[in-house]
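Shown here: the complex without one of its protein chains, the others still in place.
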Amino acid sequence: MAKYIVRRLLATIPVLFGLSIVLFVFVHLLPGDPATALLGQHATPELVAKIREQLGLDKPLWEQYLQYLGQLLHGDFGKSILDNRPILEEFFTRFPGTIELTIGALIFAVGLGIPLGRFGARHVQGWGDGLVTVISLLGISIPIFVLGLTLQFFLAVTLHWLPATSSLDPRLLNSVPPVTNFLLVDTLLAGRPDAFVDALRHLILPSIALGSIPLAIITRITRASVLDVSNEDYVRTARAKGLKERRVDSRHVMRNAWLPVVTVIGLQVGGLLAGAVITETIFAWDGVGRWAVQAIQGHDYIVVQSVITIFAFIFLIVNLIVDIGYAFLNPRIRYG
Amino acid sequence: MALLQVEDLVVRFRTRDGTIHAVNGVTFELEEGERLGLVGESGCGKSVTNLAIIRLLPKPAGRLEAGRIVFDSIDLATLSEADIREIRGRDIAMIFQDPMTSLNPVLTIEEQLVETIQAHRKVTRVAARARAIELLQMVGIPSPESRLKDFPHQFSGGMRQRVMIAIALALEPKLLIADEPTTALDVTIQAQVLDLLRNLTTEGRTALVLITHDLGVVAGMTQRINVMYAGFIVESATTADVFEHPSHPYTVGLLHSIPKINAAPGEELLPIEGRPPDMRRAPTGCPFAPRCAWRLDICWTDNPSLVPLVTGTPLVMTGPNATHQIACHNPPTQAEAEAGRPLRDGFKAASPPEGYQDELSGSRVGVDGAGELPVSEGVDAEPYASAAGLPIEPYDDHGNGPRG
Partner (left out) sequence: MATIAVGRQRPVAERASRGIWRDAARRLMRNGPALVGMFFIAVFLFMAILAPLLTTFDPVRGVLANQFEAPLTNGHWFGTDLEGRDEFARIVFGARLSLVVGVGSVIMGLFLGGTIGAAAGALGGRVDSVLMRIVDVLLAIPGILLAIGIVAWLGRGLPQIMLAVAATNAPVFARILRGSLLANREVDYVIAARSTGASRWRLLVRHLLPNSVTAVIVAATLALATAIIDVAGLGFLGFGPPDPRTAEWGTMLTDTTQYFREAPFLIFFPGLAIVITAIGFNLLGDGLRESLDPRLKR
């Protein structure tokens, strides 16, 4: 078991390295000189040269890479080209927003997906199962931006049930000082339960939009897993022993069925990070994804590079945790 | 009063490809403490019969269409789900072929034993645990206390099957059904597990139904044998009778396909040619006819019923004096049974009637041999044809010789 963990960790490192090289190359081969972009209208040859020197752009490429790597390992992601603020700081200001959105989407996807999957498996080949399959199909066929727009249009703009954009009513912003940058936490810390509820209401539509794909996938895998396990010999043995059906279901079916489901949930995180980019853009949600898109549009490629690096890092760590978690939960690997 | 009476049991499966006629009217009885062997090839309905008894047919496809199953004077076929659940495990227990997949991989042996006990008896966990240790000892698992916390994959194949037996006998059931209990085990372990099974069932006066395709397994284990083919019982007799006086062509074929240690040198092994029948068609005529060397014309159209071998004998269903029954229009004689093929002068197995639909391929086997019998790779047709007294057509011009 410990050997397994070490092996997985070692396998992750080259990927991270490869990633840093790819991203570094990407940024430095881009058209558009970052120095010129930074100075905009004030660009004069002398100023450009000065900025380039500041940014270290005049050194040979491999030196730049080593410098970059060194900074990276110290947690220094450099400064944004556009507003000259340290990137890591900016990142941690906005990241909690993305996390809240991601958690909201996961709660929606898991909370609805697992029961739906079980329901479909129980009523296999009946109309209930058909309904579940349709929901699953729609989840992966309706792009996030279409779903988001539709939700906004119907539920927010037309019916006024839920707010259309943003994470909090702008009028409440002043009363909630950013402590943790987690809106749901800060509103409570500021002693404003009304703002808390408002923040929750703002969270609903984006969570549904972002969670639609994970919902579809979790529903499918739960249904498939429950069906597979239900046909296993040991479930037949359990029934042959005369156990009550509820017990058969919980101890024998679900205990074995939820393992692949949990794995899949873990693997959804990567997709959620990607989806967050679009979701935050549509809903004008204050998070890292939106920041990244704005950075790309503003040619602030250092920000883009840093965001992608951090995202990828998170993705790899989560995968690692999922793998190790699975090995831990599966007695066959754990007690090898 | 027999412990178990099965009368005219019919089981069918509804699938997307049609209805499978798995069991077509099976009747047999079992006394308390008696050991019965159910023998036949895969798909003959032996497992399904027993799943039907405890109503564990796969849903929604499997349906018990007709018949009575009387156990201890209760008709199991009409019981409610809750009632039959009580009988399962407590009065009738079943063990399955593959102990690796039949045990829950994420629960310890202790949990799987204890839950069985507690499902039927109100005992404390501690008491159940003690009983579990007792059971493991009974089936011969060394250091049972320390092994309670182990998972199934930490046991060897033979040990796992012993655990299954322990679980099955935990509540001292009146009937134990063992479905191919040793098929998945090494030959050396097989003997051990079978011995254990025999000893425990004798001690506990537990009736045993032993399902297998291997005649060798039932030889030392059972008092009576039912031979099944295509969902019918084709021969039913005491074990001794089956081995000494086999009277159904299928049984004869089975016996001759076992290598015997005291066979004379040069004696042939005679395989039974052909393939098992397609169970999607309702049987017309005797299901064994296409493969039978003794067949008469009537065999193609009339399915023989299971009747006493010696006509007129009173029917005794169980015990050492059980009547030898067979379902056959033209049973082999003693000498023919020993030889493995018909010995009558000029006898030729009756060819199928005009337009007979071959169940296997759907192609027509005409009188002039104009049709095609699909031949599975490796089937050597020569002995079959010669046993049936038929000449062989050479293969066509694809250049394949008689041996493929």
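Descriptive notes on the structure:
Think of it as A and B in the order they're written, each chain with its own count starting at 1.
Note that a residue touches a chain if its C-beta (ideal position, glycine included) is under 8 Å from a C-beta of that chain, and two chains touch if they have at least 3 such contacts.
Everything numeric here is computed off the predicted structure, so don't read it as measured data.
Screening A:I142, A:L172, A:V185 or A:A327 for touch with the missing chain picks out A:I142. By the touch definition given at the top, chain A reaches the unshown chain through residues 14-15, 18-19, 22, 26, 29-31, 133, 137-138, 140-146, 149-150, 153, 157, 270-271, 273-275, 277-278, 281, 292-293, 296-297, 304, 307-308, 311-312, 315-316.
Everything below uses one rule, namely that only the chains that are shown with their structure count from here on.
By the touch rule above, chain A contacts chain B in their complex via residues 125, 231-234, 236-244, 247, 251-252, 255-256, 330-332, 335. By the touch criterion stated above, chain B contacts chain A in their complex at residues 54, 56, 58, 60, 85-90, 93-94, 96, 98, 101-107, 115-116, 119-120, 151, 153-154, 164, 167.
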